[in-house]
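Note sheet for the following structure.
Only one protein chain is missing; all other protein chains are in place.
Think of it as A, B and C in the order they're written, each chain with its own count starting at 1.
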Amino acid sequence: MKPVIVVNYKAYYPQSFGENAVRIARDATRVYSELKGEVELVLAPPYTEIRRIVEEVRGTGVKVFAQHADPVEPGAVTGFIPLEGLVDAGVKGVILNHSEHRLKLADLNMLIKKAGKLGLETLVCADEPETGASAAVLNPTYVAVEPPELIGTGISVSKAKPEVIVRSVELIRRVNDKVVILTGAGITDGLDVYAAIKYGTSGVLVASAIVKARDPYSVIKDMAVNALKATRGQ
Amino acid sequence: MKPVIVVNYKAYYPQSFGENAVRIARDATRVYSELKGEVELVLAPPYTEIRRIVEEVRGTGVKVFAQHADPVEPGAVTGFIPLEGLVDAGVKGVILNHSEHRLKLADLNMLIKKAGKLGLETLVCADEPETGASAAVLNPTYVAVEPPELIGTGISVSKAKPEVIVRSVELIRRVNDKVVILTGAGITDGLDVYAAIKYGTSGVLVASAIVKARDPYSVIKDMAVNALKATRGQ
Amino acid sequence: MKPVIVVNYKAYYPQSFGENAVRIARDATRVYSELKGEVELVLAPPYTEIRRIVEEVRGTGVKVFAQHADPVEPGAVTGFIPLEGLVDAGVKGVILNHSEHRLKLADLNMLIKKAGKLGLETLVCADEPETGASAAVLNPTYVAVEPPELIGTGISVSKAKPEVIVRSVELIRRVNDKVVILTGAGITDGLDVYAAIKYGTSGVLVASAIVKARDPYSVIKDMAVNALKATRGQ
Partner (left out) sequence: MKPVIVVNYKAYYPQSFGENAVRIARDATRVYSELKGEVELVLAPPYTEIRRIVEEVRGTGVKVFAQHADPVEPGAVTGFIPLEGLVDAGVKGVILNHSEHRLKLADLNMLIKKAGKLGLETLVCADEPETGASAAVLNPTYVAVEPPELIGTGISVSKAKPEVIVRSVELIRRVNDKVVILTGAGITDGLDVYAAIKYGTSGVLVASAIVKARDPYSVIKDMAVNALKATRGQ
């Protein structure tokens, strides 16, 4: 299968908004096109930027996800994020249970099921191999295992804790042979992506290394090229 | 002072999104212009629609608020709503502590203070006159008292519980002589708005009566005209 | 293995406290002794009653669990329930993720691991077969599947939704062959317990049928006798 790079814009970096948000999307579509769509690229901007980014990537193959959804039914839920509203805004999927926005187990299950019915993909984050396997039982599209203590450090899990990746793959595959497994936390460059794939996952969840980059294009390109190399066994 | 009508689009009615969301904004700007800006109109769309609505009302005098903000600092807060992100999206203010999205007292204080520094107005909802007065001590721009049992019923507080409005004004004015006081819950038509102002508040917080209306223009116009009449003592 | 009956006193029925709380414990120890300990009996009283009940059942074989624990570390956590405090109060285990007190997936994992280190058993509740299997991956001692819509109804899951029990056993056993599986929600009498075991689980989680009974002894005895019959294949 194709390697995957998911870019979490986070809820607020100055670079997550406005022109810079669009620029990252433009850079992603350029890389996607240069690599002939052989690396899956997913962008997760803040809610207020979703429509712009959806517009920017329309027709390119690059996907837009929301960063979160709340376990609510449509209606009187002022200021919450129902899945139905995200569909309306044009996303293809949603990140759930990010380490900065954990969900209750029952709510996670409810959201994964409902997202499926609404035609949305789901990317569930987990802090450990065990919770990754636990989440995998609920049949999301992706599971990303991210040791929270490495998030935002610039020290990648592939360097600092490769055993976490190996064990995640092992535990998750015991209970689910289809879910796409990603690596997250501290992913900084192409080498981290290369290692994440070599250790058995299908790609990465990355944030500041791309969003805060002076030249997001180069970082995305470097990561995507390495993802492709690793996947092809080079 | 000018009477105020705040339209809460809620997080999800089918009408809260897309073309209909823009239509309500267009109707509001039409009424605003017809009444020469003598009634303050505030629109609170879902997060994903904020930029469109801000664009739509630009230069008209109609204001856009967010429905909520989370008590977080910018940075690693995936899927949350920091005030800084709302500023970037162009809102003029934010609803806080809506009955469907209550906040902790300490967080409410933190958000009101920070919003002030960022140049945003704050509209704090409260369920009872007592909590309205408690919130008023924190110096938000507006306080709206909304008995939760009437929200969404179509039975307005001005008809069912006028004593709640009277008592709200009394308790709030004891502790704050500047905050703008609004009435909410079950507001359906111009008569409800008229009564809300006659009982001593400056306007209303309204949702489904406008958002789900076949002809939002007529409802907004009816409410705004009555608000003006009541304010002028007619 | 031995059949199991877990009695959730809930956080507040008038009968959950004081002399009646002790009476239920005395009735449970009487049944336990009459059945020569061949049915496992677990009591989960409110926090304030734990020490009394622990005292009452000391030396009898009946176990005391807490109804919940908070995912906190010891120290400055005023008004929360750390596992360490429960150990000090003398419990043998803890219910986690009850339908009335759901936990985040990551916290559930943290609590199960820490409880294990502290020598406490864990009973994790789940609302559906899928979440039951998801929880089972985390290796608690027990998993109880309780459809929330039946809790407190007096309509037992064994009568209304036997397929939920069957599917729970099937999904949970795919991922964990050791965890003890319980049935909950609406359990009213011995027949419900009999059915719960016949459908493949090891016992029940029950609340009002025992706690609010005029004669708790008779209900516990009826349930325990039926549990034993079902387990012995009679």
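Just so it is clear, a residue touches a chain if its C-beta (ideal position, glycine included) is under 8 Å from a C-beta of that chain, and two chains touch if they have at least 3 such contacts.
Predicted model only: the values in this text are computed from it and were never measured.
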Contact set of the excluded chain (shown chains only): B, C
Contacting the left-out chain in the complete assembly, out of B:A21, B:V91, B:A126 or B:V193: B:A126
Residue in contact with the excluded chain [from C:I5, C:A25, C:I50 or C:L120]: C:I50
Positions on chain B where the hidden chain makes contact: 97, 99, 102-109, 126-128, 130-131, 133-135, 137-138, 171, 174-175
Residues of chain C in contact with the chain not shown: 8, 10-13, 16-18, 46-52, 66-68, 72, 74-82, 84-86, 88-89, 95, 98-101, 151-152, 207
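Definition applied: only the chains that are shown with their structure count from here on.
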Distance from chain C to chain A - Cα centre to Cα centre, in angstrom: 38
Computed distance of Cα centres, chain C from chain B, in Å: 46
Residues of chain B whose C-beta touches two or more other chains: none
